[in-house]
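Note sheet for the following structure.
Note that this complex is displayed minus one protein chain, with the remaining chains in position.
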């Protein structure tokens, strides 16, 4: 019989839904010692959080996160609230000895992030940051391919994360739904929201970024506020692009925007190495493209006339996570990245191994984001 | 507060999982009057069904489906057991006044299917057959495009359903896991398993098939039995292909096999009409390809130089079902087709409208399957 | 110094252009003993053929093909005129001891084709039929892959050849430009024009077709004549589909139409075998898709997690014909299939080996076409 693990979920928005769904489903598919229990959820607006609790079957709800943290019947604090709340909540939760699952980006600034790492390390509590895309099976497979030495010495890494939902100048900013367009709440625009994902994946696959040269742009200069109706300057970066040099000497290009007409969730990366290449696009999340070099010096029969990019349909039993789901050829979707992540976190509790990316790992991503924004301001290369 | 609808699930295999998952999740995402309750599941092997009940949170279990049907606390009988059980169970369930959700194909033969239609119509019970692929949002969108008149007069329809998992001659046949390879249990091979899906979709989009010319093949002539170990002749069709003429005069080609190396779940269709065409492939289930003719006689500005197949990423809020799930660009997967189907069934209970495909609709698919198999035997065209 | 080979080209239409271009270019790219000389071209309309001769640099022209055949300074008769002229010209040319290059389909009927084979064999003259698509490098590569045993025992072959240029009911029929829509001149519609290509490729890759079941359709029943303006019944097949059983036991589906909205030159084939599969589409002629099975019983390290369809960009030096053209990554186009064909023909003259497909080979394609049309009429399976 699985051991209950009591979840205290903060936030009821988009991430509140993805996380709750993950907790509710994970034990139906993964064989685990622990079983999350939807103990309590929390938000300031009582009507909203009450409805949320009912919909997802939370046993109770709170309207003050401090109260949630005080509760003895909560094992895990899941921080799914806006970015400007992560730091304070995490520090309190760590102090209270709770395990912490925190949405990305970890913090508003490098300084905040460092304090958060210190707090969880001091408290010795299990912690993880929701860079969920690591658990797209195709991205996990890319990592496996890299670890198997099939890419070899890396020459290039390129990533984009393109969307198109803020092009219209009458999209408002701020408030509950659109806090991602308000720098006071979000910290930054696409850099923290989208590029943080790209950087997390890049450093996972290709190691640390050493230095960057960046430029940002805010295409629509002012917008109406979603709640006040007041027209005020837009404070976030609408788009950000940067050049990177990785510590292993490879070159990187990164770009993110919400102004790429026709791109909905175009989170792509390509890695070119001496022995092979991989390419991924989140709009076709079940596919990993892989190019294998036909090395004329290898023992294997050279088959130069057969080389080409392979479109791997990442739904076979031997692919990461896929033995837990359906049968070969049957895809999983966006939400499953969160379920796979929870499964790994729970497995980590069994084995005692820290699951990645933890706060410390996410701190480095934060540092790269900070360096990118600094470079954009100073127009100089910035070392991480 | 949602009204409980007590489910009695028969079968714990692959379809037992997909259906249970659907019942467990549907109310988290759809706003409905009814809420399925996992009341009881049923199978002959007690250890298996007990574990299944525990995993999915069924309140109880039975080892005899007759007992399940007798229970007053069951509203819906869900038939997820092998094909040769559908007829008997459905007749009993209808007699007991239960709603029935039956896996496809509806029956072993046309005659069985007719009796089942008669039974549910006499009993007046809501009923549906799990042709889940109608609820792939991209296929629902194809239906919408057809209904909007964007394809126009149809000339051609072509469908394939290709897999490759039985090529190795040492794959056994029969038993709990591989009953689909045993004609006594499954009725037929790829015709009932895969082509039935293709036919259901085809007739939904393009109307009834009038006549067919078919050929079938069994490539591996004998296989070891999965349980007895005995080597016996293979009784199913490994592959089936047929030509069709639709009642609307359009021409159709259909093909299904489990011997198409490299195709995992290659369920495709293409429809070519006077005004446009659509193409779908289940291996990329979030995509519908659409070609719109630039009619020189239309009022709209002719843009001949811009015509091309459009790759519609069917994840926008305006796409079928997608306002219930995540945000544009975020895909759903195989399992969601079942959840969408349950949602439609429950919505049908609210409105009193029969949800399609019901038993009567599935009967026609059965007739086409029977005609196909007959044509393959007689080597003649067969009228439906 | 290359030996001159004097060409007598009959026809100045689309095929007149492709062949003339091939003769003019071949020696710039291939190192050959023979060099075609544009000696004379021929057609009944003097103004047309004169302009054609000037444009392409023919030294002279004729208005009667009999006169062309009589000329001693002509080595090769190239028959690029409509289908109903092939038989008579070929017989005369063979009798005169000329080499013959004949456009496809070889003849109007099986009987005609047999007489043509007899004639060239009796005369002992080199001969070839312009099934140019064999010389698409990607198709030649498919042949190489098959010959290397990489597909293995074949289970399935499927081919389509889809176009959309005759959907509008005001497209006229007949006359110089549209003789392909007139059965008296063309013999048949899509069967001889498009399916003949598909059949030639299929039998080249997968061996002879043994029997077929077919259906044809004429969607637009009458059309205005391009020259007379008279509205008369359409005599050709607009669309044709057929099932095939190959002599090797594999199953085939074939379909061709000029009513597939959005398909311009969608000449595709897919071949599924025990060890691998190949897929080709003439709309992306530089690509061959190849799937290689990761055989668990092979000596090679099994790499199940890496299998996927490979998109081979057939532009490397090691690919068929591509060492003669540009550099890897640079594509060739439609016209190059004719140039490659001429090069092979000339190389055959050097080596004395008959270049395929010769008349005899094309005779079998003709037989399949005849069987297809007969099956469509009789609604029965027809043996080849």
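Just so it is clear, A, B and C label the chains in written order, and each chain counts residues from 1 on its own.
We take it that a contact is a pair of C-beta atoms (placed from the backbone, for glycine too) under 8 Å apart; a residue touches a chain by one contact, two chains touch by 3 or more.
These figures come from a predicted structure and were not determined experimentally.
S.K.: Just one of C:124, C:229, C:296 or C:333 touches the chain that is missing; which is it?
M.R.: C:333
S.K.: Kindly state which of the options B:32, B:102, B:312 or B:346 is in contact with the chain not pictured.
M.R.: Touching the chain that is not displayed is residue B:312.
S.K.: Any idea which of A:160, A:173, A:206 or A:265 touches the chain not displayed?
M.R.: A:160
S.K.: Per the definition of touch given earlier, which of A:14, A:165 or A:259 contacts the omitted chain?
M.R.: Answer from the full complex: A:259 touches the omitted chain.
S.K.: Where does chain B touch the missing chain, residue by residue?
M.R.: Interface with the chain not displayed, on the chain B side: 141, 144-145, 288, 290, 292, 300, 304-313, 316, 318-319.
S.K.: What chain C residues would touch the chain not displayed?
M.R.: Residue positions of chain C that touch the missing chain: 14, 18, 20-21, 24-25, 27-28, 55-56, 163, 165, 264-266, 282-286, 313, 315-316, 326-336.
S.K.: Provide the residue numbers of chain A that touch the chain removed from this figure.
M.R.: Within chain A, the residues that touch the unshown chain are 155-156, 158, 160, 162, 164, 167, 213-215, 217, 219, 239, 241-243, 245, 249, 251, 253, 255, 257, 259-263, 270, 272-277, 291, 293, 307, 309, 379-381.
The rule is short, and it goes like this: only the chains that are shown with their structure count from here on.
S.K.: Tell me, please, which chain's centre (mean of its C-alpha atoms) is farthest from the centre of chain C?
M.R.: Chain A.
S.K.: From the mean C-alpha coordinate of chain A to that of chain C, what's the distance rounded to whole Å?
M.R.: Here the centre of chain C sits 54 Å away from the centre of chain A.
S.K.: So, what's the distance in Å between the C-alpha centres of chain C and chain B?
M.R.: Computed value for the inter-centroid distance: 41 Å.
S.K.: Can you list the chain B residues in contact with two or more other chains?
M.R.: Residues of chain B touching two or more partner chains: there are none.
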